[in-house]
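This structure is in structure tokens; I'll ask about it shortly.
Note that one protein chain of the assembly has been removed; the remaining protein chains are unaltered in position.
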Amino acid sequence: MDYFNAPGRNHLFVPGPVNIPDQIIRAMNRNNEDYRSPAIPALTKTLLEDVKKIFKTTTGIPFLIPTTGTGAWESALTNTLSPGDRIVSFLIGQFSLLWIDQQQRLKFNVDVVESDWGQGAKLDVLESKIASDTAHTIKAICIVHNETATGVTNNLAKVRQILDSYQHPALLIVDGVSSICALDFRMDEWGVDVAITGSQKALSLPTGIGIVVAGPRAIEASKTAKSLRVFFDWKDYLKFYQLGTYWPYTPSIHLLYGLRAALDLVFEEGLENVIARHNRLGTATRLAVEAWGLKNCTQKEEWHSDTVTAVVVPSYIDSAEIVRRAWKRYNLSLGLGLNKVAGKVFRIGHLGYLNELQLLGCLAGVEMILQDVGYPVKLGSGVAAASAYFKNTIPLIPSRI
Amino acid sequence: MDYFNAPGRNHLFVPGPVNIPDQIIRAMNRNNEDYRSPAIPALTKTLLEDVKKIFKTTTGIPFLIPTTGTGAWESALTNTLSPGDRIVSFLIGQFSLLWIDQQQRLKFNVDVVESDWGQGAKLDVLESKIASDTAHTIKAICIVHNETATGVTNNLAKVRQILDSYQHPALLIVDGVSSICALDFRMDEWGVDVAITGSQKALSLPTGIGIVVAGPRAIEASKTAKSLRVFFDWKDYLKFYQLGTYWPYTPSIHLLYGLRAALDLVFEEGLENVIARHNRLGTATRLAVEAWGLKNCTQKEEWHSDTVTAVVVPSYIDSAEIVRRAWKRYNLSLGLGLNKVAGKVFRIGHLGYLNELQLLGCLAGVEMILQDVGYPVKLGSGVAAASAYFKNTIPLIPSRI
Amino acid sequence: MDYFNAPGRNHLFVPGPVNIPDQIIRAMNRNNEDYRSPAIPALTKTLLEDVKKIFKTTTGIPFLIPTTGTGAWESALTNTLSPGDRIVSFLIGQFSLLWIDQQQRLKFNVDVVESDWGQGAKLDVLESKIASDTAHTIKAICIVHNETATGVTNNLAKVRQILDSYQHPALLIVDGVSSICALDFRMDEWGVDVAITGSQKALSLPTGIGIVVAGPRAIEASKTAKSLRVFFDWKDYLKFYQLGTYWPYTPSIHLLYGLRAALDLVFEEGLENVIARHNRLGTATRLAVEAWGLKNCTQKEEWHSDTVTAVVVPSYIDSAEIVRRAWKRYNLSLGLGLNKVAGKVFRIGHLGYLNELQLLGCLAGVEMILQDVGYPVKLGSGVAAASAYFKNTIPLIPSRI
Partner (left out) sequence: MDYFNAPGRNHLFVPGPVNIPDQIIRAMNRNNEDYRSPAIPALTKTLLEDVKKIFKTTTGIPFLIPTTGTGAWESALTNTLSPGDRIVSFLIGQFSLLWIDQQQRLKFNVDVVESDWGQGAKLDVLESKIASDTAHTIKAICIVHNETATGVTNNLAKVRQILDSYQHPALLIVDGVSSICALDFRMDEWGVDVAITGSQKALSLPTGIGIVVAGPRAIEASKTAKSLRVFFDWKDYLKFYQLGTYWPYTPSIHLLYGLRAALDLVFEEGLENVIARHNRLGTATRLAVEAWGLKNCTQKEEWHSDTVTAVVVPSYIDSAEIVRRAWKRYNLSLGLGLNKVAGKVFRIGHLGYLNELQLLGCLAGVEMILQDVGYPVKLGSGVAAASAYFKNTIPLIPSRI
């Protein structure tokens, strides 16, 4: 059963699924339960309340759908839109591309705004479209907060500002899969109408819960949206929320207990501390990349991602070979370059319940691999750059002071 | 975190989610992994091969979709049918009712054949419809193999025989959620075109994999079916099967390792032995119900289910009170009566990795509760009836001879 | 690795090691830790405080020795006595026999008071010995609170009363292995000088902690006791207690976290409720034995044990065959008859985190086996007798009211 065993721990630095903290593994180490007993609704109630805190919303309604991020996308779209509806969607990397593919297959009229991979969403194009759409034909703006394929974080506050400037009623639908609970995300303040994430990202669970939070305007839209949906339909959830039994169909008992533990860990550390820790890990990674003389796929500092860094390799190197060697020789899991950047970038995921020494071990591994594949990096250089930064910024662990 | 603790083990006798064997709990007790490393495709390949054995098919293609049974239903329907297609669907209890509701919301033209709850599908009505449908307007027959709400098992061989008699090309789409891997199910022999089950039923995993197996005619139909679908689309899976990477989006690493352990357990015991064990547990439960002087909701022996027994209580008793007391006083989880039979029946689920003494403990508990709520049962009577049967039919445990 | 797999749960009814609650299994599901970090002393401190509550002592000092009950015996003896010291020891079954063997090999002068197996300690003989020992040559009384081999509980209050009547200073050393945390045990009130138990008994952990609690007189005696000892020496523990680091050598991190969870469960249920539950389970078992027409090995009601019942089988039956069949055919683990009662009794352990339906499942299994081996028991009879008693005595589960 344990195929491909290797000594010691796997160093998991893909941008999801991420490392699961031991506390969560323990919480999920259990038998099934009857989800119609009083225990599961009582548990669910606390989860729904606490998930809202992670999204920084008081008015949103969360749906913990037994699905993946792809399913969460579909739930966000089909509950709020009707076939033929015009939406503006930003293509900036593989995940936004896949979402746009879904939007098109669901028969929306997708107005694609494309950027070079490595750049953020073209918000100036958005502004001109919004400005000219006085008829309000645009029903929704679909945008990834953080493009996992290129390590680009978009400025959502700016999107909201544009919509507000023109008093445009388009729904703002945000993929926060690789951002929420790791990057600064403010659902209510930024007027996000639907936001989604997946359990296997910053929340550090196994895959299996697509978390969708719908704001009041989205709930309102769902009453008239004509896209066919059953499994993903919010209406069934809302009915069972009213009943107090919460589940229209069987949830994963394990993921519910796991989510409880995950939220407890976040609140114990403090959401702002979690976000600050991700910023430290992201900054240190970027300093290491710079020390290695390599380029970050992300083209401007404003788009730098604190959850994933895509590193551009020289043209004479195949980045896929770096990923292969990392796994085969160092038990290190890195992210491949995808689609347009396949072979050109490899990715370091630095999200989840990670600490600084874990990242430094990863960076030391990357240095050895870079040498292995013929790139003349100085061993220890990235580690030194990251350490120098860490040394001055790591706080004492609060529980251990 | 452990709300509602109670001494000793919970006696889980709802018809799903069922008890998870320790071997499976252990297999899932792990960190996440990179699903793009060679390990997960290698594991997935064995799972896809072995799942086919459980369905008794060599020509079917399995899809292990990160969803529930409800999602598996949707995947079966939307990949093979187009809005407006006429389907014949049998309403015999709450789960067939929910499936029909889904079929209608997905805009199929559903020809509902209703039975009294406690009776099987009216196959004579099917025959007359098929006989008269010389124009082949009926595109699919949708039928639950085992209705979990009433404990009724339908005769799928007979359905196939009817279709064959009239050489009718309608697809045969089967909900095997509470049957496959517990009851005798023969996908190829019975010409089932799509069959589904859920991980949390006889396979004894947590909720989270909707297993859909599509036969060649279903795969063919999926090429022209016009129902919109993305998350549930087989096409994306088939593309990644070709690539050898298997997953269009992130699977649950835990459930894959868990499924490996579950299949290993089934093959170690022997699928036919598993089915025989369920028959012993079902028979013994029915003997106990008879000894108590109560009626089985299932009205004829031919429909008796070996995975769940719905027990009818006298009209002066509220069956929901039995379920409540079982949990509050005896740490026993029984199934509620649903919808039309709410308050009238309670259900004993006897599927999964269960043995005889577990069931006898449950039956002893039910006897005490029946007395508690005012039904004059003789304590020990059901246990005696079940034991007398078991004594002569339990084989030695093969690994322990 | 999972040799001898069998469907469903093992029904573990040996009188130790007992079933481990899921909460404890979860707590132990973890990596090692540095036991010299601040975390382990902080944890240990709470354990030492709380263990005293289980023993009902405020003046005793607990030692959590990485050993078994046999080692705990040795620790109790060698820290308080010198070779050649006269001790009075009661032989009433296999475990008291083994302890006496240890006492003799450690070169104490053991005054053995033997009873028929099935009878309690002869306290009248003790009284006459104490009465005549005006020179106080008797240094200690060694007695098992509950003899696990025969299911006999001795009256410790009476022992104390005898010693007090004659103002005899002999130390009272008690083996509480199969009693403490299940039977009523009062260290301070009964003037017990050393009491021991093992983690794998009523505390429901794996084997590995020999818990020894020493009262003030025992601590005083340890300062002059001349038995050689190092591993088992309390002195080393006391030194590290002073230092606040607590451990003279490496403890099992897992068992410490497990013990924390075990104590939490006891306090949540309430120690008195735990004891009452054991009384219910013991009483019900005895009622079943009576209903089967079999004899309890324990010859008088005053000695009845609430943690283990030894059942005498007719002479034409080999009780070992019952135990073998239970495991081979019903996945039920019963206790063998040992030594003098080998082949003559089998034992039902009913201690630990067990509930009523678990016991009823066990009893139903025993009934079938009794028939299998040729004893004409009426199926359901024992279950009926036990159920009738339970029905009127099981309280609602407190957390679920």
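Details
A, B and C are the chain letters, set down in written order, and residue numbers restart from 1 in every chain.
Everything that follows uses one rule, which is that a contact is a pair of C-beta atoms (placed from the backbone, for glycine too) under 8 Å apart; a residue touches a chain by one contact, two chains touch by 3 or more.
A quick note: this is a predicted structure, and the numbers were derived from the prediction, not measured.
Of the listed residues C:Gly71, C:Gly151 or C:Gly282, the one in contact with the hidden chain in the full complex is C:Gly71.
Remark: the omitted chain is touched by one listed residue; of A:Val51, A:Val312 or A:Val383 this is A:Val383.
By the touch criterion stated above, the residues of subunit C touching the omitted chain are 1, 3-4, 10, 12, 14, 16-20, 25, 27-39, 42-43, 66-71, 73-74, 83, 101-102, 105-107, 198, 200, 206-208, 227-233, 248-255, 257, 260-261, 264, 327, 333, 335-336. As for the chain not pictured, it touches subunit B at residues 22, 25-27, 29-31, 38, 400.
Residues of subunit A in contact with the chain left out of this view: 2-9, 11, 19, 23, 29, 265, 268-269, 274, 277, 327-332, 353-358, 360-362, 364-365, 367-368, 371-372, 378-381, 383-385, 387-388, 390-391, 394-397, 399-401.
By our rule, only the chains that are shown with their structure count from here on.
Seen from the Cα centre of subunit C, the chain whose own Cα centre is farthest off is A. Subunit B and subunit C have Cα centroids lying 45 Å from one another.
Note: centroid distance subunit A to subunit C, computed from Cα atoms, is 53 Å. One simple way to say how far apart two chains are is to compare their mean CA positions; for subunit A and subunit B this gives 34 Å. The multi-chain contact residues of subunit A, meaning those touching 2 or more other chains, are 25, 27, 29-31, 38.
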